[in-house]
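Our next item is subunit A:
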Amino acid sequence: MSLLDVRNLSVSVEDLEILHGIDLKINKGETHVLMGPNGAGKSTLGYALMGNPGYSITGGQIYFNGLEISNDSADKRAKAGMFLSFQNPLEVPGISLSSFIRNAIVQKTGESIKYSEFKKELKKNMELLSFDDSYKDRDLNVGFSGGEKKKAEILQMLMLKPSLAILDETDSGLDVDAVRTVSKGVEEYQKNQDGALLIITHSTRILESLHVDYTHVLVKGKLITTGDSSLVDEINEHGFERFM
Partner candidate 1 sequence: MAGKRSQVKDIDRSIYDFRYKEDGFYKVDEGLTEDIVKQISKEKHDPEWMTEFRLRSLEIYNELKVPDWGPDISGLNMNDIVTYVRPNTNMKAKWEDVPDDIKNTFDRLGIPEAERTSLAGVGAQYDSELVYHNVKDEVLKQGVVYTDMESALRDHEDLVRTHFMKLVPPSDHKFAALHGAVWSGGSFVYVPAGVKVEIPLQSYFRLNAPGAGQFEHTLIIVEEGADLHFIEGCSAPKYNVANLHAGCVELYVGKNARLRYSTIENWSKNMYNLNTKRAICEEGASMEWVSGSFGSHVSYLYPTTILKGDNSHMQFNGITFAGKGQNLDTGAKVIQIGKNTSTVIDTKSISKDGGVSTYRSSVTVNKEAKNAKASVSCASLMLDDISRSDTVPAMDIKTDDCDIGHEAKIGRISDEAIFYLMSRGISESEAKAMIVSGFADPVAKELPLEYAVEMNNLINLEMEGAIG
Partner candidate 2 sequence: MKMNMTINQLPTLTWNFLKLNSVNIDEEVALNNRGNLNVEDIPAGMTVERDGKLLANVKTGMGPALDEMMDERNVETLVVRSRAGAIIEKPLILRYSLGEGDGTLRRQEIIAEEGSELTVIMDYSAGRHESGFFGIQTKLYAKAGAVIHIVKTNLLGDKYLHFDAIGAEAEDDGVIDVTQLELGGGRNYVGLEADLRGRKSSYNGNVGYLQRKGQLLDMNYYIRHLGRKSNCELNVKGALDDDAVKNFRGTIDLVHGAKGAVGHELEDTLLLSKNVHNNTLPIILCDEDDVEGTHGASIGRLSEDVLFYMRSRGISEKAAEVLMTKAKLNSVQRLINDEGTVGRIQKYIEEAFGER
């Protein structure tokens, strides 16, 4: 049984169909890359998988751990083990990064966690991401730079321990050092948490240090082709032209 099984999925935004019949299977621990030119519908797939109410499923189904989740709200999907890192994450004045994460863990697991354990793990993961310790007490994403917001998203992924993480353009707008740091976090998730990944990107920078199992190319709302990691290199060299 696949961890994620997307069957013939069509998705519309405000009556306009963006995705037309997507099929995609992701197994436990696998890393998939979704590439495609701007406007192909990559982010739409991420939002639809996570259950954004602005994106309506007009055909097909999504199965997660063998259960259909097509109509589940996003918090149900998160509790089932899905995670989406946002391109533009929410800013919440009045709630610190650490208390937000703790809240989410409590909500997700339905159990309270020991503060000392939480603190220890948070510290470890922040160090891994070269994320200055002071940020844990700052309001969630308020006044964070683009890079810091991305780190905060990856930090949440590491703390919430999903079984499938969807990273939506996590590398966009970052400098070389920041990409390297974020990759480190993703690597940690791959290795130590045996997490599956769907990495949505239109560049290839984040993939340099990561092990990739499958690469999919999305053009005009359709998955055109699927290959192994060598497809990444090919696109890196020749772009998307041959798929258009």
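On the choice of candidates, all candidates are chains of the complex that A comes from, given by their letters.
Heads up, the rule we're going with is that a residue touches a chain if its C-beta (ideal position, glycine included) is under 8 Å from a C-beta of that chain, and two chains touch if they have at least 3 such contacts; residues count from 1.
The model shown is predicted, which means the values in this text are computed figures rather than measured ones.
Q: Could you sort through 1 or 2 and say which touches subunit A in this complex?
A: The single touching candidate among 1 or 2 is 2.
Q: Going by the contact rule at the top, pick out the subunit A residues touching candidate 2 in the complex.
A: Interface residues on the subunit A side: 50-54, 73-75, 77-79, 82-84, 86, 89-90, 92-95, 100, 103-104, 107-108, 139, 156, 160.
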